[in-house]
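Note that one protein chain of the assembly has been removed; the remaining protein chains are unaltered in position.
Order of writing sets the chain letters: A and B. Residues in each chain are counted from 1.
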Amino acid sequence: MEHKPRTIEVESESEHMHHVTPPSLYYGIFAALLVLTAITVAVAYVDLGWLSTPIALLIATIKATLVILFFMHVRWSTHLTWVIVLGSFLWLGVLFVLTFSDYFSRGLPMN
Amino acid sequence: MTVQAHPDSSHEEHHPRLQHHFETMEQQHEASQLGMWLFLVTEILFFGALFLAYAFYRWLYYDAFIAASHHQNILLGGINTAVLIFSSLTVAMSVYYSQTNRRKGLIVMLILTMVLGLAFLGIKAVEYHEHFEHHLFPGPNFQLPDAPGLAAQAQMFYVLYFFMTGLHAFHMIIGLGIYTWLLIRAMKGEFSSVYYAPIEIGGLYWHFVDIVWIFLFPMLYLIGRHY
Partner (left out) sequence: MTTAVLDPNHPLESPRKNYLNREYGVLSWLLTRDHKRIAILYIVSITLMFFVGGLFAVLMRLELLTPQGDLMTSDTYNKMFTLHGVVMIFFFLIPGIPAVLGNFLLPIQIGAKDLAFPRLNLLSWYLFMIGAIGTFVVVMLGGLDTGWTFYTPYSTQYSNTHVTLVTLGAFITGFSSILTGLNFMVTVHRMRAPGLTWFRMPLFIWALYGTSIIQILATPVLAIALLLLAAERVLRVGIFDPSIGGDPVLYQHLFWFYSHPAVYIMILPAMGVVSEVIAAFSRKRVFGYTFVAYSSLGIALLGFLVWAHHMFVAGISVYSALIFSFLSMFVAVPSAIKVFNWTFTLYKGSVSFQTPMLYALGFIGLFAIGGVTGLFLAALGLDIHVHDTYFIVAHFHYVMVGGVVMAYFAGIHFWWPKITGRMYPEWWGRLAALIVFLGFNLAFFPQFLLGYLGMPRRYHVYVPEFQVLNVMSSAGASVLGVGYLLPLVYFIWSLKFGPKAGPNPWGAVGLEWTIASPPPTENFHETPAVRWEAYDYNAFEEAQRDRAGTP
C-alpha cells in the first residue's frame, strides 16, 4: 500500500514544507475503501464461525488505517502525531483488556 | 544569572491571521494541528468507552444481538458507509485545493462534503423512522416478534445502537456547522497555501467521524448475517 507520492512543495513563511498529497493517491485510497466495504458486507454472509468478528474488525481496522495514514496525512506527519495516534488506541486497549479481565474471569453464563 | 533576550521574530510576520502569542504562521499551524489531534484523542476515548459497553453486552448476549442486528437495513447502512467514505475524499481534496491556492476547487469540495453529510443524516433519519415503525425503540413499546424470548437483551442492543449512532449523528451535525463556517470563510477568500490550518483541522475532525462509522457499520449491521 506504500508508495512514494510526488511531493509538491509549498512555500510557507519558514523553510518547513507542508506535504501536499497528489489527488491520484486520494482516489486510490477512496477506491480501496469502497472495495473493503463491499468485502466486509460479503464476508458477513459467509459462515466463518468464531472468526467472523475478528475478521470484521480487521477489515474495519484496515479501512481506518488507510483514512488515518493518507486522508489524515499521518503518513507524513511528525513522530509526535504517530505517538499520539498510537497511544490513544493503546490506551483504549488498556480500558478493554483490564475491564474484560474482570468479565472473562467471572465464570458468567453466556446467553 | 542573566537572561539573554532578542527581538521578536514576529516582526517578520504580519499575516493578518497570525495571533499575537505565536512567533510564526508555522508555529501557529503546528499548534492548531496538535490541538485538534489531542481533541481527537478525547473523542477516541469517548466513543471507545461506548464501544466497550457494546463489546461487553454483545459478548454476554450474542444471540440476542444477532436477532436484533437482523433488523438493521444493510442497504441503507452500506449506502451511508459509501456516502461517508466519499465525503472523506471530498474533505481530503478540500485540503489539497487550499494548499494549492485553488479557491473554487476548495469551495466546491466544501459544499460537496456538506451535501454528503446531509445525505448521511437524511438516510439515518429514514432508518430511525423505520425502527420506530417496527417497535424497535427501547422502552415500553419495544417488541421483537421474531424472537420474543430474547427481547429484553435485544433491547440492550438497541439502547446501544441509538446511543452510538445518535452520538455519531450529533458529531456529524457539529461537523456540518464547522463546515458551514469554513465555507463562509472560504468564500470570503480567507484561505491560501500560507493559511489553511482551519481547513486541515476541520478535515481531521470529519475524518474521525468517518472512522467511527467505519467501525459502527460492521458492529451494528453485520452481526451473524450468515445465520
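Observations
The working rule: a residue touches a chain if its C-beta (ideal position, glycine included) is under 8 Å from a C-beta of that chain, and two chains touch if they have at least 3 such contacts.
Just so you know, these numbers come straight off a predicted model, no measurement behind them.
Across the entire complex, contacts from the unshown chain go to A, B. Taking the complete complex into account, B:41 is the one of B:18, B:41 or B:176 that touches the chain left out.
Summarising the interface, subunit B meets the missing chain with residues 1-9, 19-23, 27, 30-31, 34-35, 38-39, 41-43, 45-46, 48-50, 52-53, 56-57, 60-61, 138-139, 152-153, 155-156, 159-160, 163.
Residue-level contact of subunit A with the missing chain is found at 80, 88, 91, 94-95, 98-99, 101-103, 105-107.
Just so it is clear, only the chains that are shown with their structure count from here on.
Centre-to-centre spacing of subunit A and subunit B amounts to 14 Å, using the average Cα coordinate of each chain.
For subunit A in complex with subunit B, the residues that touch the partner chain are 8, 10-14, 16, 18, 20-21, 23, 26-27, 29-30, 33-34, 37, 40-41, 44-48, 52, 56-57, 59-60, 63-64, 67-68, 70-73, 80-81, 84-85, 87-89, 91-92, 95-96, 99-100, 103, 108, 110-111. The part of subunit B that touches subunit A in the complex is made up of residues 12-13, 15, 24-26, 29, 33-34, 37-38, 40-41, 44-45, 48-49, 51-52, 55-56, 59-64, 74, 78, 81-82, 85-86, 88-89, 91-93, 96, 99-100, 193-194, 200, 203-204, 207, 210-211, 214-215, 217-219, 222, 224-226.
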